[in-house]
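The following block contains the structure, expressed as structure tokens.
Every protein chain but one is kept in place in this view of the complex.
Take a look at subunit A:
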Amino acid sequence: MSEMANMDSEGIDAVRMTWNVWPRTKVEASKCVIPLAASIAPIRPHTDIPMLPYAPLRCKTCSAVLNAFARVDFMAKIWICPFCYQRNHFPPHYAMISETNLPGELYPQYTTVQYALQSFPDPNNSNATQLPPVFVFVLDTCMIEEELEFVKSALKQAIGLLPEHALVGFVSFGTQVQVHELGFSDMSKVYVFRGSKEISREQVLEQLGLGSAGRRPTVGYPKVLQNGYANTGVNRFLLPASDCEYTLDTLLDELQTDQWPVQAGHRASRCTGVALSVSAGLLAACLPGTGARIIALVGGPCTEGPGTIVSKDLSEPVRSHKDLDKDAAPYFKKAVKFYDSIAKQLVSQGHVLDLFASALDQVGVAEMKVAVERTGGLVVLAESFGHSVFKDSFKRVFEDGEHSLGLCFNGMLEINCSKDIKIQGVIGPCTSLEKKGPNVADTVIGEGNTTAWKMCGLNKSTSLTVLFDLSSTERSNVPGAANSQFYLQFLTSYQDPEGKTMLRVTTVTRQWVDSTVSSEELLRGFDQETAAVVMARVTSLKMETEEGFDATRWLDRNLIRLCSKFGDYRKDDPSSFTLNPCFSLFPQFMFNLRRSQFVQVFNNSPDETAYFRMLLNRENITNAAVMIQPSLISYSFNSLPQPALLDVASISADRILLLDSYFSIVVFHGMTIAQWRNMGYQNQPEHQAFAELLQAPQADAQMIIQERFPVPRLVVCDQHGSQARFLLAKLNPSATYNNSSDIAAGSDIIFTDDVSLQVFFEHLQRLAVQS
């Protein structure tokens, strides 16, 4: 289960598919129960990917990019597009091409290549080869002093980490929004927008003096020209990090919590919605194509103006899942609609919204999800700005080097696929560009109706799930054996952290299989991990979008159907039921998915659910699988660390368990271990081994933490301690108070009425074999 071990399962292409062989017909496909889907990490780096310093060749009819699967006629200098079979001539600069002199994209092993493209041509300024990235920090000031200090210091640190040429803007908000004009040298200067009034992009531009019509000359601003920004006036607000670091430091030092009075028994007046509107409006003044992100640091719910999620009256709690279910959340829909409009604006501008929410109560992530997800923004939910979940995650965003997130901008994903393959949509951090084509399916899942998607923000680990369908027209295998292969090509253009424009082309091929003939091949092509994750994503999506959707039943039914179809059994004989190894793990995934925070939402707030789902949707398969089914590693004196069953039975007094459920990492000391530790044996030289044992899970936890964004919460606990619940909640309740008699000493029980995996399996077998 180790993450490292699975890295290569995605290979150079970073594509994983639920089915690696596809049935030929739509009917057959639907019988497969698990949808045809691919999870791709569009820009996951891989050392083997070649960088090509020239522009790709595109098919003149379908505009697919020349790739390793194209048939090339070296004599005629012609290539045949594998998607549409169009014959394309090589342009003159490919004249040297020959079987022994291949361009990078034609090397068979280079199914993924990367092109470094000319940056966006700027007719006015041919020198401007690269647009510096823009970071606009949007800081909530409605918080207690202590929190504000935390967040200030985090901000200062972040600004110090920014590349010198990156442009920085600063917006603070509370009851009102304050846009800080960092370029005003005479004194601190802010533009103040009221929090209670919705404001359009045009108004923001006009009022900031950035409007095309009323562009006001800057006052007292040193006339520094930079990269073509000078003429927009926006450089009053956005300054290179190196220029404004001092200003910002001073400004942050002086920044106080919101000064507007808060009535007793009321929430602070916080206009997150308008703050985001204004920030988006400010960025609208940037040159098109500029990579920019709005980094919102929010400490509480929006209570003022558009985007409000709850009234100021403290007696009214923030909406719960129950409220949403019963349609008793009066602000919800309006707020979502508002944030959706912000999302649209940001997408049209190509800018990103990152959300860092730290509060004990909800802050409205559920409502803002749409804006964050559509723009490919980052999201981190923590309890406090002083908490490592926030602090370390935030720092990671700006850090360079090995653990850098590799934040990129202005991504666009295009998918080309073979005839008869239809794209239903994409689940993940992107927005449909509504680019219609023959490969667009009629039914839409997620961001659909298109063959191109915008990813305003993306990073190394960003993943998307593409859902496919097959053409419903009954196909006569016209091309015959020639098309036993089908092709998918993912084209991702983006602007890398240095501002260079890149295009990454991944072309994959898979086999058609006539499932009516051979289901064996189909079986072998099943990727159960990916399937589980896709099911989780689809379930989440359905829960959000379909009224009254019963996720558990839907999952159960699908699992039963799957088992019925692919299991080996005698009808009506549960005991005869066996599953092909390719499927064997899947039911357990489903069992855990049913119990996970993605399906059992009522244990969480809507904010948490939204947060979990966003991460579920954007993480790679391995990480997503961990979210569904945490990994558990056991440490003991007797053996090397080894994976343990995710079962309460794994608890033992003399073991340390390390649970990785993605969002939290639990180091769980068995009773005996805890006692020893409390007695300080680890400090005694003779108990070096014990010290090492104690140290090992911690070190592994740190390794995971370093890799992961957002940084997970680390819980160190002891058996029977109160924090132990973080572990117990994830374990299979094989031992509960109902059957506590037969448990091993030193183990534990879970107080729950939930069914255990065993019971689940029993039912599954019974139902699967039913005729």
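Worth pointing out:
In this text, contacts are C-beta pairs under 8 Å (C-beta built on N, C-alpha and C of every residue); 3 or more make two chains touch, one makes a residue touch a chain; residues count from 1.
What we mean here is this: contacts and distances are computed from a predicted model.
One subunit of the complex is not drawn; among "Protein transport protein Sec24-like At4g32640", "WD repeat-containing protein 46", "Mitochondrial ribonuclease P catalytic subunit" or "Glucosidase 2 subunit beta", its UniProt record names it "Protein transport protein Sec24-like At4g32640". Contact with the omitted chain, checked across A:67, A:207, A:462 or A:631, is made by A:207.
Checked against the hidden chain, the listed residues A:197, A:403, A:557 or A:720 yield one contact partner: A:197.
Within the full complex, the residue among A:26, A:44, A:152 or A:189 touching the omitted chain is A:189. Only one of A:54, A:74, A:94 or A:260 touches the absent chain when the whole complex is considered: A:260.
Residues of subunit A that touch the chain left out of the display are 175-176, 178, 181, 184, 186-194, 197, 199, 203, 206-209, 214, 216-217, 219-220, 250, 254, 256, 259-261.
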